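Note that one protein chain is taken out, while the other chains of the complex remain in position.
Here the chain labels run A and B in written order, and each chain numbers its own residues starting at 1.
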Amino acid sequence: MLKDITLGQYFPGTTVAHKLDPRTKILLVVLYIVALFCAKSLVTYGLMALCLAVCVYISKVSIKALVRGLKPVLFIIIFTGILNLFFTPGDRYLVEWGFLHISDTGLRNAVFMVLRIMLLIMGTFLMTYTTSPISLTDGLERLLNGLKKLHVPVHELAMMMSIALRFIPTLIEETDKIMSAQKARGADFESGNLIQKAKALIPILVPLFISAFRRADELATAMECRCYHGGEGRTKLHVLQYQRRDYIALALGVLICAGVIVLRQFGL
Amino acid sequence: MEPILQIKNLTHTYGIGTPFQRSAVEDMSFEVYGGEFLGIIGHTGSGKSTLIQHLNGLLKPTGGQILLNGKDIWAEPKKIRDVRFRVGLVFQYPEYQLFEETVYKDIAFGPTNQGKTGEELDRCVRESARLVGIRDDQLDKSPFELSGGQKRRVALAGVLAMEPEVLILDEPTAGLDPAGRENLMANIRDYHRNKNKTIILVSHSMDEIAQNVDRILVLKSARVLMSGAPAEVFARAEELITAGLDVPQVTRIAMALKARGMDIDPAVYTVEALEQEILALRKGGAPC
Partner (left out) sequence: MSTMIETRELRFAYPADEGQKPVFALRGVDLEIEKGSFVVVLGHNGSGKSTLAKTFNGVLLPAGGKVYVEGMDTLDESLLLAIRQRVGMVFQNPDNQIVANVVEEDVAFAPENLGVPTEEIRRRVDDALKAVGMYEFVTHAPHLLSGGQKQRIAIAGVIAMEPDCIVLDEATAMLDPIGRQEVLSTVHRLNMEKGITVILITHHMNEAEDADRVIVMDDGKVAMDGTPREVFVQVEDLRAMGLTVPDTVDLLDRLHKDGLPVPLDALTVEACADAITAALRGN
């Protein structure tokens, strides 16, 4: 059933990882990504993996859930691995097999590349697992606040994002209902070739779009009735405020990132 | 009378093996007879919607069976679509399923899926449109130009056009005003009378059920609480009220009169019947 899809993938909790300010978490992920792309030796990769492991431990997110997050990109990981493994020219070939060959640098690159992608994905997933979509949106809005001066509609974008998040479950439920109603009229979504299958979607998509527009219209009126008039002069129920733990976490993040860059200078 | 539908120990459990395991329908057994007008009443969450989606094979039971004319509807899972043509289901707010360019095409969607073509298709579409009071000149209009009540009629015609043996209506009058409600129910009563087809009406409104059906099935917490003719069910009004269900206002007046020492059958549920009871009391002299 459509309802079973988990979106946002937030696992509520009360650990330090959950309590950190969303802005801190976004900045930490940025630092983490920078560090990952600077890492080029076993030592630095090991350091990054260790960082992730510590964060996972603190957040109490199950390893299983993190690994599950890798599934959709498994193909890309394997593909990149194979590409690097077989097609990297090197000084010394370990195996040669017609036009296929595995060089020492190839093996190295493949392992690092796969490691990098996996760490990258697990790191970002850890953030979405421990941060609710709404506070993530909030954090982004506050971080990008400076762009308002450049006439970037930061508030509007954030509002759009949070309304989209709010309506995802409603629209999924609606899709389910419309599908059942059309099935009751004998609609067949399973059989036939690709074109027939695409055509079979029309009886779902048309009512869904009409309903989405109607909802948007009614929501806009309801928002106006509740005195919504853009981001100007708006206050907040939950004001984001950096705590001591945020400063500590950010300091640690900067330190580690800087460390990786320094190590890189030393060829590690 | 032969049962057209037999529901045997029907159970539907969601999320088996997860912490969210919950039975929406639990061990329900009842029969629906050919040509009868059955009413199903119960709260939101009593299992009504889950139950009716089993009757036309939209949901598969996790336990028990549904027999249509004596045959298990899931005996041949590949042929489940045929069951949906024979047991027509009109969902709540069905106007939100309309999608075609014209009213005619939208009504024709079901029968076309059924394999009807040419003159037969045309007859089905026009006849069902007439049954719900859609005029011929409205057939070429876009369904989205019609009023809310008319849209609902078009959606209803879309299911009637499949000429189902059993018609299930989930809250057909929800959101309509009193006149609209009465008009639509009159159309449905006419259809029942003229075609002699089985109808199952699901409703929140005790009054609507009381005024239309031959037999009532009361659901509570995923189970059948009671069933019987309206007079039998309303005779147990106290039980209904304890179960948090409504009874028709007329029944409540009759109960209040009985409580005041009047000799009145508390199971009456139409204004006319209660009027007659009261007038009989007057003729019979002093009631107490």
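To be clear about the criterion, contacts are C-beta pairs under 8 Å (C-beta built on N, C-alpha and C of every residue); 3 or more make two chains touch, one makes a residue touch a chain.
Everything numeric here is computed off the predicted structure, so don't read it as measured data.
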Visible chains that the absent chain touches, using the contact criterion stated earlier: A, B
Touching residue (missing chain; options A:Glu96, A:Glu156, A:Asp176 or A:Glu218): A:Glu218
Contacts of chain B with the absent chain, listed as residue ranges: 43-45, 147-149, 174-180, 182, 204-205, 207, 244, 246, 248-250, 252-253, 256-257, 259-262, 271-272, 274-275, 278-279, 281-282, 286-288
Interface with the unshown chain - residue positions in chain A: 133-134, 162-163, 165-166, 169-170, 173, 214-215, 218-219, 221-229, 233-239
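Assume only the chains that are shown with their structure count from here on.
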Chain A-chain B separation of Cα centroids, rounded to whole Å: 46
Of all residues in chain B, those that touch chain A in their complex: 53, 56, 58, 81, 84-85, 88-91, 94, 96-99, 109-110, 113-114, 144, 158-159, 162
Footprint of chain B on chain A - complex, ascending: 174, 177-178, 180-188, 202-203, 206-207, 210-211
